Structures are given as C-alpha cells and as structure tokens.
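Missing here is one protein chain; the remaining ones are kept as they sit in the complex.
Letters A and B mark the chains as written, and numbering starts fresh at 1 in each.
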Amino acid sequence: MNKNSSNIMALTPNTSNKRETVCIYGTGDFGRALGHKLIQSGYPVVYGSRSTQISNLIPKDAEVLGHAEAAQKAAIIIIAIQRQHYNFLTPLAEVLRGKVLVDISNNLKLNQYPESNAEYLAQLLPGSKVVKAFNTVSAWALQSGTLDASRQVFVCGDDVEAKQMVMNIVRALGLTPVDKGSLLAAQEIENYPLQLFPMWKFPMFLSLGLTAFFFFYCLALDVIYTYIYENNNFSFFIAITIPNRVCPVMALILLALVYLPGIFAAIIQLYRGTKYHRFPDWLDKWMLCRKQLGLIALAFASLHAVFTLVTPLRAFVRWRISKGIIAQVLSNKTEPLNNTNAWLSDSYLALGILGYFLFVLLGITSLPSVSNNVNWREFRFVQSKLGYLALILCTAHTLVYGGKWFLSPSAYKWYLPNIYILSLIVPCAVLVVKFVLIFPCVDKPLTQIRQGWERNPKYSE
Amino acid sequence: MNKNSSNIMALTPNTSNKRETVCIYGTGDFGRALGHKLIQSGYPVVYGSRSTQISNLIPKDAEVLGHAEAAQKAAIIIIAIQRQHYNFLTPLAEVLRGKVLVDISNNLKLNQYPESNAEYLAQLLPGSKVVKAFNTVSAWALQSGTLDASRQVFVCGDDVEAKQMVMNIVRALGLTPVDKGSLLAAQEIENYPLQLFPMWKFPMFLSLGLTAFFFFYCLALDVIYTYIYENNNFSFFIAITIPNRVCPVMALILLALVYLPGIFAAIIQLYRGTKYHRFPDWLDKWMLCRKQLGLIALAFASLHAVFTLVTPLRAFVRWRISKGIIAQVLSNKTEPLNNTNAWLSDSYLALGILGYFLFVLLGITSLPSVSNNVNWREFRFVQSKLGYLALILCTAHTLVYGGKWFLSPSAYKWYLPNIYILSLIVPCAVLVVKFVLIFPCVDKPLTQIRQGWERNPKYSE
Partner (left out) sequence: MNKNSSNIMALTPNTSNKRETVCIYGTGDFGRALGHKLIQSGYPVVYGSRSTQISNLIPKDAEVLGHAEAAQKAAIIIIAIQRQHYNFLTPLAEVLRGKVLVDISNNLKLNQYPESNAEYLAQLLPGSKVVKAFNTVSAWALQSGTLDASRQVFVCGDDVEAKQMVMNIVRALGLTPVDKGSLLAAQEIENYPLQLFPMWKFPMFLSLGLTAFFFFYCLALDVIYTYIYENNNFSFFIAITIPNRVCPVMALILLALVYLPGIFAAIIQLYRGTKYHRFPDWLDKWMLCRKQLGLIALAFASLHAVFTLVTPLRAFVRWRISKGIIAQVLSNKTEPLNNTNAWLSDSYLALGILGYFLFVLLGITSLPSVSNNVNWREFRFVQSKLGYLALILCTAHTLVYGGKWFLSPSAYKWYLPNIYILSLIVPCAVLVVKFVLIFPCVDKPLTQIRQGWERNPKYSE
C-alpha cells in the first residue's frame, strides 16, 4: 500500500520550509502531543518554558526558550497550561501584545467558572487576540494519529484574521475547523467535550425502567405462572419469547410517547389561547428528547423484527410444529385451510411490515446529513404525516394480532391483562385525541394560535 | 437531568451584557418569535413599530420605539415585514444608511417576483447592506425551541462583514449558518422553503402508477381467476402474496430505469458524434432523478426481502406445508431429495441476497455524508460498476426463480404472461445493450467523444 496515499488527507509532506513558527507555552501532555503533530505537518515549533533545559519529552526538532524569547519568535502562541496558572501571563502582556493566543484548555465539569477560560484569558491580556480552539481533540488522538472520531475542531474568537490563522493550522494538521463565531461561544465549546450523550439520558433511563418492568411482568405470567399451575418448565422463554414480547410493547409505547407531548402542547395552547407563554418545564424537556425516544423505539422495533424472523429456527418452535402435524396424522384428520386465520395472520404481518418500513424511513430522515438536506416543510411532512401513519399501522398491527384474546378469560392469568393490552393504552389515547384535534372546529383556532393570533390580548397594538 | 447540559449547544447563558443590540422592524409572528429567541440568547432587542404602545405580544424585555429611533440604537435591523410594505422604508433611507438590513421574508410560491425580495430591498435602499437570512426557519420552530429539522440557515449578501455579523447572530441562536455567497443567491434561498421534495415527484408518481397496474394485474390472475375457474377463495393473498409479487417486479424495473438513461445518452452521443449538444429535455430530467428512482427501487427490494422472510410465519404457508407432509405420510412414500430443486432454490436465494446486499451498499453510498467523502473516481466505481453488478444479480435471481415456468402453459392464465416475465423486459434490454456498448469497437469512440473529441467539427481550431 502506497504510504502517501494511505493518509494523504491528514499530512501535507515536503512543505516544512514554508510554514510559520508556532510557539507553545507549557510542556505538559497536550503541549507535547500538539508540538509533535505540528512538527510532523511542517511547522517549526518553539516551546516557552520556565526551565529551558531540553527534556526528552519534548519533540527532538523543537526549540525550548524562555517565555518572552519564545513569544518573540512566533505570531501564534498556543497556551497549553491550566487556567489556574493563567495569571503568570500578565507580566508578559507587553510581549504578547498583538499576538494570537490560542486557548486550548478544558475544564473538569460543566460551567465550572462564571466565564469561559478563553474569555478570562482575553480579560487578562486585552492587547492580545484570543482564539479558542483544539479543546475538542484529545492528546491521545493527536499522538496516536488515529483520529477516528470527529475531526472537527471548533474555533471561535473576536478577531477574524487571528481566527483564519488558527483555522489554517487546524487544516494543516488534517482536521476540520468549524467557525463558531465570536469568543462568546467559548463557554459552549468548553462544555462540549465534557458531555456524555446528555440528550439520551432521560430516554435511556425511561426505557430501561419500562423494559425491566415489562420483562418481570412477562416472566411472572409466562414462566412462573405456567410452572406453578401447568407444571411446564418454559424457563428458556427468557432468551427469545419474553424479549420478543417486551420489544414490540416498548416500541409501540415509546413511539406513542414521541407524539404525546405534541398533543399536550396543542391542548395547552388551545386552553391558554396563545402560543406566547412558555410550556411547563417538563413538557419543554420532553419535546427536546422526542428524536431520541423515537430512535430507541426504532431499536426496539428492529429487535422485535429480528426476534420474530428467527422464530422458525428455534428448536422449540420446530418441536411444536412437528408435534402439531404428528397429532393431525395420528388422529387421521386433515384440517382445511381456515380462511379467517389466514386473513388475520397475513394482515397483521403486512401491517407490521409496512409500519416498520415507515419507521425505518423516519429513522433515516433523522440522520444529520439527511435532515440537513430537507427543508422545514419536507421535515414536517415526513415526521408528522408519515410518523402518525407509522403509529396507526403499528397500533393496528397490535390490535389485529391480539384482537381475539381481548375477551378470552384465559388471557387474564392472575387477573392481570396481557402486556399487549397494556401497550395499547398510550397509542390509542394519542390517536383518539389527535383525531379530535384534526376536526376543523378544533384545528382552525389552533392553526391561528400557532400563526401568532391570541384569544385575549391584553393590549391591542 | 442537568438543565444546562440538555441544550447547551443551543443557548449560551450568562452573556447578556456583551451582545450588541438588534433591531426588529415588524411585530408580526416571526418578528416576535425571533425577538423572544434573541432575548433568550442574550441580545438586547428593540422593536421598530408605528405605534409604540407596548403590546403584550412583544417579549417583556424588549423595547418598542418608532422606526427611526429604533434603527439608531442598533447596527443590525431585521426586516420582519412583508415585501409589499417594503416601500415604507424608503423615507428612512438616511437613517438606514450603512446599517445591516436582514431580509427574512418568504414568498407564497416559487419565483413569485422577477427579482428576489432581498435584491428588491437592496434596490430600494442602496446605501444599506442587505443580507438574506433566517427565511428557512419557521417561527413555530423558533418559538417552541424544538429545532429537530435542519438547523441550517442559508445566508447570502454582498458585504462580507455584514454577512459575518449576521452569521454570528445565527450561531448564537444555536443554528448553523451556511454561506451561500453574494446576494444573487437570494432567489434560490427564497425558493428553498417552498419546495416539497421536487426531485421525488416524478419517480413517486411513476412508481405509484406502475404499482397500481401490477397490483390489479396480479389481483386478476391470482385471486379472481382462481376464484372463477378453481373456486378457491384466496382473497387473503391481497395482504402478503400479491405485494410480495409486485415489490420485486417494481424493484427490478426501477433499478433498470436507473441505468436506461445512461444507455440512451451513450447511443445519442455515438449517433451525433459529439457531446457538445444538449440531450433532449426528457433525458436530462430523467438523468437528474436517477438517484431517487434507485432509492425507491431499494425500498421495494427491502419490502420484498421482509415479505419473503416472513413467509414461514404465515398461517397459510404453515397449513400448506403440513398438508404436504401429511399427504406424504398417508400415501406412505418418502420423497427423496431433489438435487436440481435444491440447487435452484439455493441459487436464486443466494443471487437475491447478494444482489440486495450490493443494492443496500449503493443506497448507503448515496447518503449525503458518505457521498461527500468519496471522490468522482470512487463514486463512479460504486455507482456504475457495483450498480451494474447488482442489476445483473437481481436479473439472474428473477430468471432462476421463474425459469421453469417460462414454457409451462399453465403459467399463462387468460393468455397473459406472469408478471415476473414482464419485469424482465427492461432489465434484459438494458443489460444486452450495455454488453454491446462495452465492446472495444463501440467503447473506444464513445470514450473519445466523452473526452471532447468530435466526429464532424465544423471549424478546426
């Protein structure tokens, strides 16, 4: 494999003599890793350090000078030291006047300080041009060269030219600069690498809790009840049968929970007669995590699909089928085709397939690169029209599948309803209320409210 | 859940004192929604209005002044009024000189006016710097905070600095500005939110029409014919059996239609001996919607795959299988393994799986974020080489599956061919002509023509 072709986008070779010198303050881990990478990309690097003794930790080709001398050699100074030590820079204010200072620091927790590190640096050295950058890249990633994750480097700063200079360095290192505007964005940029899927936390805990509840509910009804009263050991139901009951129930409930907050919002707006009051806090949060709820619902629906398709491969199912055939043979009677059964079986399968198909379509549309290519009208068409259609199809799938057991007393073991009856409550409620909301007499005032009309404006303009 | 972490990318808190004042002309729905959001993001907002009486519709923290006074307070004025009323701005020309005017207007239909609203505004007020922005965001989305769809805001304008100022505001609101260049792009930006999948319309109608035709064709042959002549009620075939006949047929035909225009283009170029004449209009349009045709074909192929995998779960299929086994038992003969049958069954399944696999690969490559990461050579390799391979495999899959029925007279109910015979016409024609086109004696002149050579240049240079 050609060495150049393998990571040609990451490194620009043979250009070492043209790059401008970059100064790095601080010889800690990130300072050294960045220095290594800069030298690889052809930048002369000079370190500013208290002790100018050359440590073998510092890249061979780098120079090490005192802080003031190092700063004079370069137009760009990367501040690879911690915020607590920033005040040692104040005596250097004169040397750093007009220089570009790159703040790469991160904090240990969200919103640790009242102002961002970069803004603090800009306050300390008002004569310098502070640019925030590189804090989203880890030293380990720079060092090992394996930038598998995002190559995006968020850059912000008040001076456009200084920002351009830093963005050129970012590009030369094989990374993609993303301009986030003025230095006000620094707080946001510093908080970014500290997050761990913040939007996913609530949906994940909710679905884990519900899954656990439904799992033990099924375990009680399908395994324990059968063992006690029918003396059958169906413990192996834990592996596939019970998951394949819990997954569709979770998928249906979570999909309904995606559309429930929209219903609440409409009712609140109709009641208040205005859209200019904030929704209650819980509703705001709920609306913000609808995408995540939907994607988790899609994951459950996918698991349900695979668990179902795998059915004919299960030893238990093969045994049950052959038992049925043998029983027919031995009793010497051939059952005729039950047309109603054929209709029911085929139509719940078809409804499920179509509902799942629309569901996958919704999932694909929520991929960032796809949703960036549709406008608002298209997005609302897909997420609202197709989404409700998916909900209707999936609810119908469950209704047709379980319909015949609704009134059968044998389905109520320990007087508890089967879980697919529980799973139908939320989606049916959502669909009924939505059906009411699209009646013209309700829809018209709602549309007016959403276009800015108010029922009781206190002052008319 | 930490409140800050939940939408930290959307709002930059604690910075209200540093933002520059923004002026909004117009207190309509969008003006108010934008004002709310700007205040949330820390911008002081002043409204310019005829009546300066404070309406409760206007956000509490905003100031309301006359148009001239409001404009003097801010460097950026957002024009949230309709194009028809723009001429009221002309008397304010002196006040607005040198200010940045942000045109956020939308039209009701595509290309409603000869020039875009933003260009019209720039003509009215030549002393101001007009920037087009925000028209792709809906007031409702801004208001409810649920920016699930595209966060992209297209920005264009002739003054680079003015554009930068507006882009900073866009970023501060948690949206992503996309620079579309000079004000000439305004028309395009104004048309964008009015579209509803324009490229999908023709492929969708074509496939709906074909689907309906094939559905009723199958309904006639498989359900009605059987009911009349064989007195079997197979009405439940409507749910799965017939869709699973129509889907593969549609997938194969649409996939062939993706490659047919390329064949036509090659023939036209060979005939004309030049590539410098425009193709006929219908061919141009067809070539532009090949990606959409391919994706719809992929959707049909996916439905076919799931409908097929679901087969063993169907009550009808289970009944038929057990009927077959019972018949064997009762007649007391065990059929030996039919090796030819095993070969045919396994090979059409394997061909279908491989063809579908390549098809999915093509679909993934057409995701915007993936196709942006491949160059032309790679894209053509995937779409042309792998695409044709997928077409060959899928055609072979159909041929092997239906092969044995081609000559059987029982397959021609009412003297009509079975639909998989119809489905083979287009793909076979495409493959045969393509096979001719890759012969060196045809391929060589075609390559030359595509590299710019002409057979009969009228003037030699």
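Side notes on the structure shown:
Keep in mind that, in the parts below, a contact is a pair of C-beta atoms (placed from the backbone, for glycine too) under 8 Å apart; a residue touches a chain by one contact, two chains touch by 3 or more.
In this text, all values refer to a predicted model and were calculated from it rather than measured experimentally.
Of the listed positions A:110, A:124, A:204 or A:240, the one in contact with the omitted chain in the full complex is A:240. Residue-wise, the contact with the chain that is not shown comes from B:374, picked out of B:124, B:374 or B:431.
The chain omitted from view is touched by exactly one of B:201, B:404 or B:444, namely B:201. Checked against the hidden chain, the listed residues B:68, B:342 or B:432 yield one contact partner: B:342.
In the full complex, the hidden chain is touched by subunit A at residues 1-2, 4-9, 12-15, 18-19, 27-29, 32, 36, 42, 49, 51, 53-57, 136-141, 143-146, 148-152, 164, 167-168, 171-172, 192-197, 233, 235-236, 239-241, 243, 299, 302-303, 306-307, 309-310, 312-316, 318-319, 322-323, 325-326, 329-330, 367-370, 372. One chain is missing from the display, and on subunit B it is touched by residues 110-111, 114-115, 160, 180-182, 184-185, 187-188, 191-192, 195, 198-199, 201-202, 265, 275-276, 279, 284-285, 287-288, 290-291, 305, 308-309, 311-312, 321, 324-325, 328-329, 334-335, 337-339, 341-347, 349-350, 353, 356-357, 361, 366-381, 383, 450-452, 454, 457-461.
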